[in-house]
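Just dropping this structure here.
Here the complex is missing a single protein chain, while all its other protein chains stay put.
Coming up: chain A.
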């Protein structure tokens, strides 16, 4: 459904991506792992159409994404993607339910209808009790679950999550991942999660390991949960936990 071919992206003299190719299937859950600075976030931003690679292509259902102008990419992101980051993504002045309703409102749904949908998403993610609180009054785990609800609310085809548990302790991180993966599977939404945490990667159907801006290996669920994490030749030394 979503595929990238030979992505290259440089920032000044740093080469962030150096020929990355990968593919995400319908409803598939994929983890992108690798040491810090290996280009995971940059790859995610290219896939999500937030930035454009210098060369290579990104296709959604066979349609080129990277060649679209800013307006068209913005619309495409709004209609197809949901995004979750590590922290600081909720608008501090809006209550949790308003934060979740926001993308629905931007998609021209009515106020009542959006609020109702937002509340039911908060319920599904087990944070219904926080609906009328502002982000400043929520714990890290609650914040992330509200962010997940916001990403899911528009019914996206792919959710991109960049270190969604990076700022959480392991228990809260587990709860967030359970909720994220659970709802993604229920609604048959594909999920691309960037992480350098093995436990997070273990939730995925498939793990793609990046090193120095290139794919160093791929493994499927069985292999990665068994601990023999990576099937690629250059990542055999287990760099995953950098």
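Simple rule for what comes next: a residue touches a chain if its C-beta (ideal position, glycine included) is under 8 Å from a C-beta of that chain, and two chains touch if they have at least 3 such contacts; residues count from 1.
Going forward, contacts and distances are computed from a predicted model.
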- If you look up the hidden chain in UniProt, what protein name do you find among "Zn-ribbon domain-containing OB-fold protein", "Anti-ECFsigma factor, ChrR", "ABC3 transporter permease C-terminal domain-containing protein" or "SoxAX cytochrome complex subunit A"? "ABC3 transporter permease C-terminal domain-containing protein"
- Check each of A:43, A:151 or A:216 against the chain that is not shown and name the one that touches it. A:151
- With the full complex in mind, choose from A:15, A:89 or A:218 the residue touching the hidden chain. A:89
- With the missing chain put back, which residues of chain A would touch it? List them for me. 41, 45, 48, 50-51, 71, 74-79, 81-83, 85-94, 98, 102-103, 105-106, 110-111, 136, 151, 162-163, 166
